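Left out: one protein chain. Kept in place: all the others.
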Amino acid sequence: MKYLRKNDLIMLGLGLVIFAVLQTLITERIMSSFWQLNSIIIGINVIMAVSLNLINGYTGQFSLGHAGFMAVGAYVGVVLTTFFHLPFAVALLAGGAAAGFLGFLVGIPTLRLRGDYLAIATLGMSEIIRISIMNIDYVGGAAGFKGIPHHTTFAWVFFIMLFSLFFIKNFVNSTDGRACLAIRENEVAAESMGVNTTKYKVMAFTIGAAFAGVAGGLFAHSFYLISPNSFTFMQSFNYLIMVVLGGLGSITGSIAGAFVVTFISAALASWPEFRMIIYALALILLMFYRPQGLFGYMEITDYGPFRKLLKKGGRKHE
Amino acid sequence: MELLQQVMQQLVNGISLGSIYALIALGYTMIYGIIKLINFAHGDIYMVGAYIGFFAITQAHLSIVPSLLISLVVTGFLGMVVERLAYKPLRHAPRISVLITAIGVSFFLEYTTMYFVSPTPRTFPAMFGDVAVNIAGIVINGQQMLILGITAVLMVVLTYIVQKTKTGKAMRAASFDTETAQLMGIDSDRIISLTFGIGSALAAVAGVLVGVYYNSIDPLMGIMPGMKAFVAAVLGGIGILPGAVVGGLILGIVEALVSGFISSTFRDAAAFAILILVLLVRPAGIFGKDTKEKV
Partner (left out) sequence: MSDALLKAENVSEVFGGLKAVSDFNFYINPGELVGLIGPNGAGKTTAFNLFTGVYQPTTGQITFAGDSIVGLKPYQITQRGIARTFQNIRLFSELSVLDNVKIAFHSHVKYGMLEAVLRMGRYFSEEERVEEESRRLLRIFHLDGQENEKAKNLPYGAQRRLEIARALATKPKLLLLDEPAAGMNPQETKELMDMIRWIRKEFGLTILLIEHDMSLVMGICERIYVLEYGSTIAEGTPEEIKKNPEVIRAYLGGEG
């Protein structure tokens, strides 16, 4: 089993190389500021997609309220940095903790629901969060929160993204992660195999929400102003699209989904009037021709060349 | 006494708004009942209906009833086309794929409309001037009378179709159990198509009525009412037609009371709070029956 540790090291090394290349491009100003911002957005979207995948893809619960948790993390974060002048890291952690706690509170009652009902309940919950923020004057209400310090750099985003990926990868490859998969596959059988299904649904929901909260903190500190309208259910739809596009239950898929969606919308930015039409058509066509997403349940490490590189011989979900 | 009058006035406003929700919710509930899809594009169908009505009134200079009829027919047809092109190929696909497709269709309708008519809101011509009835200080204006009248007529027609006609009976059978209905010789593709047609036609009428009521329409106007109509459908018990109507009316009344007595900014939150409450207390809705999974 030693090779598991080796795999992690190879992946970490790969991550560092990618980081070094991108960071050089940024510091040497080879990358335009448009793409700099987009590389930050991609990183944040990866965190959002992979954490939503834990809930929707691995545990099989249908959450449509991910933007709500992001909003909580964002607002808690900006209040702590702007009003209380706390360090950025503390603000991010607090935002994640607050979102996670809310996920826990909301999770216990709503996770009794199934399928579409859960989807619509989580959507409603995230709208309630957004409307509540709109009515709190302390954080600027509907007009938004102004004067946020610009703390988010590419390095922050990249390393937190890397941590999220490792965290969720290791989680789904543990007995707790298998319990989540069992719930997705067959809840009755999971329960009869000794899995406390309520506990693991709430756990997946809480972890997913916490990462969304951290992503929210990163998102907020990339801008001077955030408003509740950045966190509508359309935004939740976007994250769901990334997850489904990449493949429910595939971490590689979530990364790819976040990349593709962010790239498409950035690339189409010059044709604003066609952007959403093309996006909509692409979405429909994808569902026609590849409904399981780009990766299905597979990871990139399940494919030939990578498998050889990592010498793991046919093990899945690593 | 004044408080009572205010409450009554909000009730009138709420029932008018609720009738519109009910019309949209009927389509939602019929479609969900038959193919178990939350048709996120339904709110956008309603928006398209509003625009067709708008152009019939302003460009073709038609009066309200023919405009409503044109919008009803054209939008109903649009609903059938959407079903045929976007949903029918996915009949046996996983539900999440169909749901994502519905989101795609929703974006497509919104932004294609926006491309053709521009994102700026359009102002519906005022149609009733100052027509209003005053009963003991409670005002019912012309638009509200129109909404209530049209909704009542449509309910009667729909009840007749669903209860008495052969097509309606087939629709009920298919929504109860699509496969068995098919075995009994019901052409389920045709029934699903018709369901989309009827549901979309009802939404179109709601769109035109909202234009008349609020005077303003825009390409993204369908998002919120669409969501809320789904809430209404869940509240009444998904798949149950009278449930959608009752759910719509309750939702309209609650929203009117919240915006009249608390704050209009909490109006939207109220709808979702109701939703979550219903789902927790009685997930099958007011008229629904609980079902248990067989092990």
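Here are a few things to note about the model shown:
When the chains are written out, they are named A and B in that same order, and each has its own residue count from 1.
Throughout what follows, a contact is a pair of C-beta atoms (placed from the backbone, for glycine too) under 8 Å apart; a residue touches a chain by one contact, two chains touch by 3 or more.
As the structure is a prediction and not an experimental result, all values here were calculated from the model.
The residue from A:L181, A:V214, A:I241 or A:V260 that touches the chain not shown here is A:L181. Listed residues A:A190, A:I241 or A:V260: the one in touch with the omitted chain is A:A190.
Touching residues on subunit A toward the chain that is not drawn are 1, 4-5, 8, 166-167, 170-171, 173-179, 181-182, 185-186, 188-197, 203, 297, 314-317.
Just so we're on the same page, only the chains that are shown with their structure count from here on.
Distance from the subunit A centre to the subunit B centre is 33 Å, each centre being the mean of its Cα atoms. Those residues of subunit B that touch subunit A in the complex are listed here as 32, 36, 38, 86, 89-90, 93-101, 103-108, 110-112, 114-115, 223, 227, 230-231, 234, 263, 265-266, 268-269, 271-273, 275-276, 279-280, 283, 293, 295. On subunit A, the positions that touch subunit B within their shared complex are 62, 109-110, 112-113, 115-117, 119-121, 123-125, 127-128, 131-132, 134-135, 142, 188, 233-234, 237, 240-241, 244, 248, 273-277, 279-281, 283-284, 287-288, 291.
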